[in-house]
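Note that one protein chain is taken out, while the other chains of the complex remain in position.
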Amino acid sequence: MKKLCAVLIIVALAVLIVAPVSASAVQPPLLSTNELVENSYKWDGQTVSFKGEILQDLMVREDGTWMNLSDGNNTAMGVFVPKGVAMPVISRTEDYRTVGDVVLITGVFHRVCAQHEGETDIHAVSVTVLTPGSAKANPIRLGRAVWFVVLAGLLGLVMWLYYRKPGRGTEH
Amino acid sequence: MEERTRTKRTTSFRRDLLGMLTEVAFVGSLIGLGFLISWLFFMGR
Partner (left out) sequence: MIRRVWREDFRIIGYYTGLVTIGVGLLMLVPMVTSLVFREWASALDFAISAALTLLVGYVLVLISRTKSTPGLTHAMVIAAGSWLVAMVLSGVPYMLSGHSESFLDACFDTMSGYTTTGIFLLQDLDHISQGLNMWRHLLTYVGGQGIVVLALTFLIGSTGGAFKIMVGEGKEEKLEPNVRHIAVLIWRISLIYLGVGTVALGLIAIANGIKPSLAFFHGAYVFMSAWSTGGFAPYSQNMLYYHSSAMEIASMVFFILGSFNFALHYAIWSGNRREILRNVEIVSFTITVLTTFSLVCLALMQRGVYPDAVALFRRGFFQLVSGHTTTGQSNIYARTFVREWGPLGMLATTIAMAIGASAASTGGGFKGLRMGIIVKGIATDIRKLLSPERAVVTGHYHHLHDNTLTDSVVKGAAVIVVLYVLIYVVGAVVGMAYGYPMVDAFFESVSAGSNTGLSCGVTQASMPTLLKIVYMLEMWMGRLEFLSVFTLFGFIATSFRSMRVRKAAV
């Protein structure tokens, strides 16, 4: 009886230790657009993670939602979230005055998606908002305002000089 | 005078429209031919 209990306790401990380890080993790799595009054959059909800022237009369509996630200088990836997958509430998308929500998705990468006529995309299976968006500053610099006033003033002067002689205008 | 200007405008509008339609129809056919070629390549595979 005591031996049986000991074995059961050891097995239970083993399971408790091994289970979380194996679960995290299955975490899909976090990749960039460059990595996915350069090695598209390698990652084709694989489950990957991708992180990026949602660009301006979140396109809701019949069978799901398209979002474009920007993850660097002139790199962005199209991510399709099918109807069945839960979409969190997106507070902001990118524009000049706003930093968009940064989301983390996991999904299947397609080199040439058959459903989307050859597109390079990721079909998401999970979407989470990592960092909600915020307003962007873009302050008006005093130096520039001064430049404008100076240039406008000079322009006014030159235009006056040009137009004041009668018959100057567009005659030539 | 007014009648003539109005007819002139309608004819000009009609000509513009026909012109646009002719061009778009031609381009559409070209695109269709392109699709045909893709389809033929897959049929031939």
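In order of appearance the chains are A and B, and numbering begins at 1 in each one.
One rule holds in what follows: a contact is a pair of C-beta atoms (placed from the backbone, for glycine too) under 8 Å apart; a residue touches a chain by one contact, two chains touch by 3 or more.
What you see is a predicted model; the values in this text were computed from it and never measured.
Undergrad: Just list which of the chains on display the missing one touches.
TA: Spelled out, the missing chain touches these shown chains: A, B.
Undergrad: Which of these, A:Leu8, A:Leu30 or A:Val158, touches the one chain of the complex that we don't see?
TA: Of the listed residues, the one touching the omitted chain is A:Val158.
Undergrad: Which residues does subunit B use to touch the chain missing from this display?
TA: Where subunit B meets the chain not shown: residues 15-16, 18-20, 22-24, 26-28, 30-31, 33-35, 37-39, 41-42, 45.
Undergrad: List every residue of subunit A that touches the chain not included in the displayed model.
TA: 34, 37-38, 40, 55-61, 65-66, 68, 70, 73-76, 78, 80, 94-97, 111-112, 114, 116-121, 138-141, 144-145, 147-148, 151-152, 154-155, 158-159, 161-162, 168, 170-172
The working rule: only the chains that are shown with their structure count from here on.
Undergrad: As a quick test, compute the distance in whole Å between the mean CA positions of subunit A and subunit B.
TA: 40
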